[in-house]
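For this view, one protein chain was removed and the others were kept in their places.
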Amino acid sequence: MKKYAENYSISEMMAAVCSLQLSNDDVAFVGVGIPLMAGAVAAATHAPEVTIVYEGGGVGARSRRMPWTISDTPTTDNALVASTMNRIFSDQQRGYITVGIIGGAEIDKFGNLNTTAIFGKGGSYDHPQVRLPGSGGANDIASSCQRTVIVMRLQKGKFVNKIDFITSPGFLSGPGAREKAGLLGGGPSAVVTDRGLFKFDAETKEMYLDAIYPGMTVEQIKEYIDWDLKVSPHLYEMEPPTEEQIEVMHTLDPMGTVLGSKSLKGGIQPFDVYYEALKKSYQSRTLSL
Amino acid sequence: MKKYAENYSISEMMAAVCSLQLSNDDVAFVGVGIPLMAGAVAAATHAPEVTIVYEGGGVGARSRRMPWTISDTPTTDNALVASTMNRIFSDQQRGYITVGIIGGAEIDKFGNLNTTAIFGKGGSYDHPQVRLPGSGGANDIASSCQRTVIVMRLQKGKFVNKIDFITSPGFLSGPGAREKAGLLGGGPSAVVTDRGLFKFDAETKEMYLDAIYPGMTVEQIKEYIDWDLKVSPHLYEMEPPTEEQIEVMHTLDPMGTVLGSKSLKGGIQPFDVYYEALKKSYQSRTLSL
Amino acid sequence: MKDKRMTLKEAVSKYTWDGCSLNIGSICAREPMAVAHEIIRQGRKNITLITDTTSDPAELMVAAGCFSRIEAAYIWIGVVGQGYNIRRAVEEGIPNYIEIEPYSNYTAGLRLMAGAMGLPFLPTKSLLGSDIITHNPRIKVIDDPYGSGPIALVPAANPDTTFIHVQRSDMAGNCQIWGMMGNDDFASRACKNVIITCEEVVPTSEIRKIPNMTVIPEYAVSAVVELPFGCHPLSVTGCYWMDNPFRQGFIQASRTRDGVMAWLDEWVYQVEDHGQYLDKVGRDRLAKLQELEQDNCMIPEIISRTREEM
Partner (left out) sequence: MKDKRMTLKEAVSKYTWDGCSLNIGSICAREPMAVAHEIIRQGRKNITLITDTTSDPAELMVAAGCFSRIEAAYIWIGVVGQGYNIRRAVEEGIPNYIEIEPYSNYTAGLRLMAGAMGLPFLPTKSLLGSDIITHNPRIKVIDDPYGSGPIALVPAANPDTTFIHVQRSDMAGNCQIWGMMGNDDFASRACKNVIITCEEVVPTSEIRKIPNMTVIPEYAVSAVVELPFGCHPLSVTGCYWMDNPFRQGFIQASRTRDGVMAWLDEWVYQVEDHGQYLDKVGRDRLAKLQELEQDNCMIPEIISRTREEM
């Protein structure tokens, strides 16, 4: 029987929900942060046969450590393949990658994502209010992956009617637009947020609320969304993470580097604490190859 | 002091002349037959630093055995690189390969080569009198190599005014034609035959006789050539192969597989003879890696 | 890990059919001879062969009448002989006429590369000015929109099926290739069905020791067939060297149509399967071919361990 975790953070809930988007048959492209953790959790729990693919060139790694980026050294520990970035993306354009998990800073109702720049008042691409990292591989994943899962926190002004810059295409302007643009991939299938799970209507391609997290209300979600959000007639409450899922996360991410609950973002960790924490984490895991 | 060989075959002379087209600075693409032997002889004698590149993906092999095709297993023995065909040709298109040595069945005065089909009377590409192997990599080498060296025996009806099919471009219709066609490589620099060495005029791009082999006359060469062959005002007689060159050839090709002097083309060799000859050949060579 | 192993008979039966398009992996070394025998035994016809260069297996299948069309750079048997069978087919229509769409090795590879990348075409500076373009309407020369002048486009190839012989694969199809690789990295991704034949099926843990050597990933592979000496009389890097006297026998026989039919009868039609073929060649002879190769090259041993394990 499933045992639900009693204590968990919202990031952990997001990683758990996100991991459930992956199955044994998936060849999954995972991005930095929660997507990375979701892939690792899926592989360690319900989808041991899932093949995780990293942009840097790693396929099917088995490691006692968790990658912090899409091309760290753990991405090829005991891997099936250690190859090039170009090869992985070409394989994706060919259609081999079944699912990609990506994040965004701004999103619209058709699942188009902005990770390039927030223009702000009177701003422009060349002179934005906030410069963001850029596409990385997100545009390519959104363009050519069989389906994409988007991970984003619900924040005011992020779920908007019109994003400043389409970095990664969702359904563009709606039904038929991806095909017309010449895109190969299937487009977004879900948006995992910190309050609920969204899906896309098969006809209208519009994002709708599919499920809410324990204790949330639809109103608490709608207040973050600029457009008139549709809600599934079959709306349900999602299960919390299991103890097993949370344990995997704590083992893989002892310092909260990925999920940020004990994030390094705040301060500088003493090197010895870092060294000991990693040593302990490695020793706590055994691999079967 | 150089010691010239007293006995040598015409194929051996051709391989020796061809090998002298290579220097230590060359990254050389060599094709099947005499070109392969020329590369091996150059590396074993005057150009130990020449880098031999094979179409199958091998670069800089050091082997006790000689490849019989452009992708045999010896092409990667102790090699610097064992890669893909596509990579090698892409490197060539990029400009890294300084010289390519190729053969042909028909040639015209601008060094255009046919290895696709001899149409014959009333024949066509689809219904030729003689079907030949096709381009293989020759078109690519002729298109993009910094310079090409052509190896062909002088035979009646092979050095013609118009070839049936341009498989591999020489200077096409003459000065400026390669550039106009969009080709990157420099075109042919020499034609090594069984009676003399030909080069190309820098202005007219026309093939001319540059040197003749010992004992040959210009007339003995002209009789094989359909157009009015020009002869260098500095025509000279070439040196015969050295003892060293011939020894290398005999060691590397104990059964005459490549140079055909004791060619397998005639009959079936007993397996045990084959096995013993190769064993002996391997044992006669030591490698420095 | 998915177990995709099957017999050669099953793989050929399932993944080839009359009228299919077929690629054959590698060049000279690692060309899948046993596969050619089995396709001939199963009597496939009207196949379109899409390849860069193919030697002995193509000649055999041409002789057996498997092909109606070839899109390739080079079909021949080099050095030791010539392509008597391809000549008879194109020049005389025996046993059937074969249409050949010409390419060069690079551009035939670019077609597989385009197919492998999910692209409709790739550009190249090969072919320009040649009659390969004149006689191949699918090659388009355009004016480079970036200003470099004429540039040729070659169409993607996505053949129905390829057979690629490698030194080792796990049962899911993660393949490591030693020595030259031809265009197998792209061929394996261009084709819809990818059948790996291999000298040895190894545990996945062996693959994981050196993941940089994995050329073909499991997600591109449909089936895996363990087939030691599957390329005889051709060679496999680190495994066995060419059996040229044997090839000579085939070439000699190929001088006449009757000769090659008798050869096919003896070595293919009257042979049950690859195991029987190897018995007929002689296990002792195979061991000597292995010795000739391994005197010069063996697949290295990979000692992979972590600091803790040292």
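Worth pointing out:
As written, the chain order gives the labels A, B and C, with residue 1 at the start of each chain.
Note that a contact is a pair of C-beta atoms (placed from the backbone, for glycine too) under 8 Å apart; a residue touches a chain by one contact, two chains touch by 3 or more.
Remember, predicted model here, so these are calculated numbers, not experimental data.
The shown chains contacted by the absent chain are A, B, C, with contact judged over the whole complex. The omitted chain makes contact with just one of the residues B:V59, B:M85 or B:L278: B:V59. Contact with the chain not shown here comes from a single listed residue; of C:M213, C:C231 or C:L264, that residue is C:M213. Chain A residues in contact with the hidden partner, per the touch definition given at the top, are 32-33, 54-58, 63-65, 68-78, 82-86, 89-90, 92-93, 116-117, 125-140, 143-144, 165-169, 172, 177-178, 180-184, 257-258, 264-265, 267-271, 274-275, 278-279, 282.
Residues touching the missing chain, restricted to chain C, are 118-125, 140, 142, 144-148, 151, 153, 155-156, 177-179, 181, 209-210, 212-213, 291, 294-298, 300-308, 310 (touch as defined at the top).
Touching residues on chain B toward the chain that is not drawn are 27, 49, 51, 58-60, 62, 76, 78-83, 87, 90-91, 93-96, 144, 184, 289.
Here is the rule we use: only the chains that are shown with their structure count from here on.
Chain C has the Cα centre that lies closest to the mean of all protein Cα atoms in view. Comparing mean CA positions across the assembly, the chain most remote from chain A is B.
Averaging C-alpha coordinates per chain places the centre of chain A 40 Å away from that of chain C. The geometric centre of chain B is 26 Å away from that of chain C, both derived from CA atoms.
The mean-CA centres of chain A and chain B are about 56 angstrom from one another, to the nearest whole unit. Across the assembly, chain C contributes residues 185 that each touch 2 or more other chains.
With touch defined as above, chain A holds no residue shared between interfaces to two or more other chains.
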